[in-house]
Each structure stands twice: as C-alpha cells, then as structure tokens.
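Just one protein chain is left out here, and the rest sit where they should.
For reference, chains read A, B and C in written order, and residue numbers begin at 1 within each chain.
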Amino acid sequence: MTETIGKNELARMFAGAAARIRSEHEQLSELDSIGGDGDHGATMLRAMTRLEEATIPERTGDLKTILREAGWSVLGVDGGASSSMLGIFFSGMSDAPITSASLDCAGLTAAFEAGLKAASKQTRAVPGDKTMMDALIPAVQALRSAADRGGCITEALEAAANAARAGAESTKNLTAHYGRAKHLGEKTLGYQDPGAMSVALIFEGFCSGLAESKGETDNG
Amino acid sequence: MTETIGKNELARMFAGAAARIRSEHEQLSELDSIGGDGDHGATMLRAMTRLEEATIPERTGDLKTILREAGWSVLGVDGGASSSMLGIFFSGMSDAPITSASLDCAGLTAAFEAGLKAASKQTRAVPGDKTMMDALIPAVQALRSAADRGGCITEALEAAANAARAGAESTKNLTAHYGRAKHLGEKTLGYQDPGAMSVALIFEGFCSGLAESKGETDNG
Amino acid sequence: MKMKKFINQPQRIVPELLEGLALAFPDKLRLVGSNIVARAVPKAAGKVRVVTLGGSGHEPGLSGFVGQGMLDFSVAGEIFAAPGAPRCLEAIRMAAERGESVLFVVLNHAGDVMSANITMDMAASQGLNVKMILTHEDISGGPNPEDRRGLVGFLPVYKVSGAAAEEGRSLQECLEIAERMERNMRTLAVAVRTATHPSTGHAIFDLGEDEMEVGMGQHGEAGTMRMQLKTADETADIMLDLLLKDLDVKRGEDLLVIVNGAGATTLMELLIVFRRVSHALKEKGINLARSRVGEYITTQEQAGFQLMIARMDPELLRYWDAPADAPYFVTP
Partner (left out) sequence: MKMKKFINQPQRIVPELLEGLALAFPDKLRLVGSNIVARAVPKAAGKVRVVTLGGSGHEPGLSGFVGQGMLDFSVAGEIFAAPGAPRCLEAIRMAAERGESVLFVVLNHAGDVMSANITMDMAASQGLNVKMILTHEDISGGPNPEDRRGLVGFLPVYKVSGAAAEEGRSLQECLEIAERMERNMRTLAVAVRTATHPSTGHAIFDLGEDEMEVGMGQHGEAGTMRMQLKTADETADIMLDLLLKDLDVKRGEDLLVIVNGAGATTLMELLIVFRRVSHALKEKGINLARSRVGEYITTQEQAGFQLMIARMDPELLRYWDAPADAPYFVTP
C-alpha cells in the first residue's frame, strides 16, 4: 500500500492514465461523434503524452512546479473543451499548499480539491449536466471521504476511480447541457459522455499505474 | 411518292425528325457522356422544338425565310457544338436559290447542299473525324446522286437516311478528332458519335414524317 | 465514402495550410509564433488590435480575414479544435506589444470559450488591457444566448470592429460597436451532405439520401430539424422566416444578408437561394441594404449553407463599407 506520492509515483500515475486512454481512445472518439465532433479520443491522446512528458525523470523542479507545468502543457494541446478542463485541473492542483517533496493522502486530496476548484471556475456545468464534471466531482469527493477515514492513498484512489466510473456510467441516463452535445437534447440519451468516461479512465489509470510503481519499489 | 416540298411537307419533315430524336434522346446523352458532357440529347430536344415552331401553319413567309429563321432559331438553342452546326446547316439551306413556293427533288438537293456548304465553313472536321459530318456529308451526297438519277424526293431522302445511318455506324470504329471527345483518344472506340447519330435520326425522321404527310394528302 | 483529399500527413495539415496562406498573401499576412497569423504590416501603434481564435478546417475562416481593416491576429487551432489558452495569450501579448489594448473576438463553442476564458484570466493577471466579445447568433440553439453557437456572424463583427479600430476608436468604443453588431445578427445553417474529417477520414455526421438538416453546427454537431430535402426557395423561406422572427425585424429596417456556403454547395445554388431571400424581403417591405454570397467559413466538403441576417444602423453600415484588404475579404 502506497503512503506517499513523490515525483516517481506521480510519473507512474500519469503513465497509468495514459495507458488506459490509449487503449480506449477510439471508443472515446466514437462517443464524441454521437453528440460532438468525434475528436475527443485524439485530444485525450495528446493530453496524456503531455502529462507523461511533464514527469519524465529528467524534469527538475518540485511537485508543485511539475503539476503546474503539466497542467499548462495540457492546456497547450489545442483540444478544445476537454484539454482545457483537464489542463486547468492539473495546474490548479499546484495551488494547494505543497511544501514537502511528496504528498501523503491528505496532501494529495487537498491537491485534487484545489484542481477541482480551478476547473469548476471554468464551467457552470454541475453533476447531471452530462460533462466530465459528472465523474470529476464524485471522484474528488470519494477521495476526500477515504482520506478522512484515514485510508491509504491506494484505497483512496480506488474509491475515487470507482466513484468516477459510477459518475461516468450515470451520464448514460442524462441529456447534455454543456459542450457541443448540448444542442442534441434526447439524442445522446443512452450514451456515456466521452469527457466523463475519460476522467474515469484517468483515475483507473492512476490506480493501475501506482500499483506498478508499488510493485517495482517492492522489488527494489 | 412525294414530288415537291412545300411548307406543309417541310413541317412534316421537321415533325418526323423531332419525333425520332424524342424517342432516342436518352441514348444520345449516354453516348455524349462517354466522351463529352452528356448533354447532347437535351440539346437536340431543344433544337427540334425550335424546328417545329419555325414551321407551325401560323408562320408566314416563304420557304426561304422559314428555313433561315428555323436555322437562326436552332442557333439560339445554346446547345454548344451540335446546335450551332445544325442551325448553320438549316439557315444555310436558305442560301440556295429558292424561287417557287415548293421545292422539287433537284431544288431540295440544292438546298441541302447549300446547308452543308455553310456548315462545312464552321468546322475543319471531315468524314473520319468522328463528328456529325460523318453522317451529314454522305447523306447529302446520296441525295445528290438519287436526284441525278431522277429519283423522287421520297427515294432521295430514303437514300440520304441510309447513307447517314451508315455514316453514323462507321463512327463506331473511329476515334474523335473534334469536339469534347477529341481528348479521349481510344476511349470512344466502339461507340457511335452522338452528333452523327442525331443526323441519322433526323434524316430518318424526314422520311417517316413525309410518309405521314403523304398518307394524309392521299386521304385529303 | 472514402476520403479523397490533397494533404500530406494528417498531423501536418494545419501548419502546412497556414504556411500556404502566408506564401500566397505575403503582402497581407505572415506567420508568427506557433500557428499564429498576423498582419504583414501592423496597424499604427496605439490603435486597438482585433484578435480571434478558432479551430482549423474551416478555411478561409478564420485566418483568411487577417488584414487591413479586419483582424490583426488569428490563433489557429487544430482541425475543428480550439487553440489552447497558452497560444491565445501568446498572440494577445504580441498584439499588445507596445501597450495597445486588444479586442478578443470569440465564437461561442465550448472549447473556444473555455480557452478564451482561461486566456482572459491569464491576461488580466498580467495586466493586459483585453476585452472579449462572444458571438452567438445561431438561433438553432434556442432562446438562451449561451446555447447559441457562433457561426458566420463573426464576419461582420470582425469587419465593423476592425474598421472602428482602424479609425482609431477606443477599446470601449470598438467593443460597443462589436456588441451592437453581435446583438443584431442571427444565423441558421442547413446541411444536406456530410463532410469527412481530414485527420480521421470519417464522416462527421450521417444524413439520409433525401434528407436535409436545419440547425446543423459547424463541426457535424447535430441540428434541430431534420426534414425532406426541399427546393432552394422553400428552404430559403423556412430559414428566413425563423431568422426574421427571432430578430424581430420590422418593415423598413435595413438588413445585411450573408449566404455562406458550407463547402461543396455550389455558388450557383447559393445565388439561387439568395435570389429568393431578396424577393421575400421585398415582399415583406424589409430593405436589403447589403449582401455577401460566398464561402467565408466552411466545414470541409460538407454540402449546405448558413443564412445570416443582421439589422444595420448608419454607423454599422459605414464600418461595413469601410476599406478592407484581407486575403478573402476585400473592400476597395
């Protein structure tokens, strides 16, 4: 069980998220073409590459800097709504008080909450509007309650991933109110919101990536 | 057997030609779309309407005037190469010395020869170039020899129609040298030239139209 | 239907088309920074700069309107994708190089708006004097302005604000003129055939062989009214009536009308549609003051068009008529 997130762990989390997106990007674009313009998968691919680049071992600077630059770099993806939301989310994480070289569960939770706060500033969408917020908000909330229960980071991220997945699933029964899909009314009923699905994949990827990193630290 | 062509007979000839074109115009356009732009059938339909209008009983004026105006009216069809060639052909017929109210076989032949002379001025195409000249020239020549043999108009026009048909058929084995199709080289081999086919149909129509008129004059 | 387009690598489309644009119009514009298009000859120092952002694949929109009397900078995104905030900020920094103030024209699309908002936050934190105007005139979005997309209406907004800036009006004045133009314009789009996404090669939407869709967005976003294909006159009447009603146009008012081709629809058709629009306005006693028929913002080889109407006042007409010299919009 992981107790702290340092630069290596963050790199593993991002790598895990990138791996999940890469395996699902076609489905993401398909979902986006139902109500949008079909580019969400491509955008997320580019965003994930930026995340990975931001955490290559060569990168100097503390966690705070790495998170801000990772977010900025995702903003530079030119991917429209989703890359802006995610970019602001990651760069916003750096607004949290990060003093040490690594974050414990409470610190990681605070960072995610700061990211959510920044992202929320950029959209009026709330859960039920069929956007990535339907996955992001419950994910961060689950992280918070797990942390308050004193759970370890692994447990907390598992809880967040499950909450994100449930939130993404729930968008199937919603009609979009924001983004390109909002013009569609009923037409997206029965389909997940691609952005929400991406958020779920990212949190799932955090967990699997961290598991690997844990495995390796054990071996080392 | 018809001995003279007056306004009524001319009207019947044009009506007969129009009838033949109307029943074949789709095939004409198909042929034109192999090497051209597929509009020949439509153009010929418009040209034939003009010919008929030029010979409605209400039209005053002598044969000479009627032929010139018929030709001018066909020139106004906006049909490209074919309507220009036919328009010039019919208006050119009026260049022949037409004094009486009707033409005997020699007079009709002279008129057709005058038309051919005018048309030839507008093109360098000769038999073998896969244009309407492949039908028009032999048709007029056949008319001439029939007339010289002292044949009646019916016989002469039958001979002309057969010659036109043979000329049109012969274009199957030719590659186009003029018109839109000239850029095609071998590609039109095996297909009749649409303009040549139109000429054949027109001369066939002259015969059938005249036959009707003969029938009617018998009854009257 | 297999995509057949003259491109090289899909991921090189945007830089290559922008380079082509700059090479074709060296006297009008040049490339600066990363996929940012700037005027070849900047307007006089101190005058307000007009900057816009938007995805590519809509040529000549948006960068084809950089030039004297119109845009000073255009930030080009990927195909159908908004450019990120960092590049927008880069452009605004260049625009404000010598302390000029900047009018930032943004078409209402989720991605563009988000980039623009983040850009505005950053610009403010850096003390830049920037004001943003959002164009949202697509009446298919319903009553709520926020839900209305920005379609070809960007063109008159660029034109009148660009002319006002050229004339030396203040940022506040340019903004007010742009806002007045924006408030008084309405657009509706119709599509009859889909386009292929130049990067993916996939059709961006589906439509039945004898259907047309009114309210279609600029990136294959589905519309609001799917119906049997209609004649040019019927289609023009349906769309014009919805627009006139929404803008509440009265007899005797002056209108600017733009018929914008989506890509594969011929100018022949656009002119036939415009003919009906012109007749219908005459019947209703509305004055067709100005008009444009052509392709200003396209969606690849999509077939269809946008019909835009705008209520004009003397000042808006004056700025609309003012000289302009952009690659794809010239007023002598």
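Please note the rule applied: a residue touches a chain if its C-beta (ideal position, glycine included) is under 8 Å from a C-beta of that chain, and two chains touch if they have at least 3 such contacts.
If you're wondering where the values come from, they're calculated on a predicted model, not measured in any experiment.
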Item to complete: Taking the complete complex into account, tell me which visible chains touch the one left out.
Response: B, C
Response to the item:
Touching the hidden chain, out of B:Ser84, B:Ser120, B:Gln141 or B:Ser170, is B:Ser84
Discussion item. Touching the hidden chain in the complete assembly: which of B:Thr4, B:Ser33, B:Thr49 or B:Ser102 does that?
Written reply: B:Ser33
Fill in: Omitted-chain contact residue, chosen from C:Phe104, C:Phe154, C:Phe205 or C:Phe305
C:Phe305
Worksheet entry | Given C:Gln11, C:Gln126, C:Gln172 or C:Thr231, the one touching the chain that is not displayed | C:Thr231
Fill in: Residue ranges of subunit C at the interface with the undisplayed chain
1-2, 4-8, 13, 16-21, 23-24, 56-57, 59-60, 64, 192-193, 198, 209-210, 212, 229, 231-233, 235, 263-275, 278, 288, 291-295, 298, 300-301, 303, 305, 323, 325, 328, 330-332
Worksheet item: In terms of residues, what is the contact footprint of the unshown chain on subunit B?
Response: 29, 33, 35-39, 42-43, 72, 75-85, 87-88, 122-123, 178-184, 187
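Operating definition for what follows: only the chains that are shown with their structure count from here on.
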Item to complete: May I ask you to sort the chain touch graph into line, ring, star, complete or other?
Response: other
Discussion item. I'd like to verify one number: the distance from the centre of subunit A to the centre of subunit B, where each centre is the average of its C-alpha atoms, in whole angstrom.
Written reply: 79
Fill in: Centre-of-Cα separation between subunit C and subunit B, whole angstrom
56
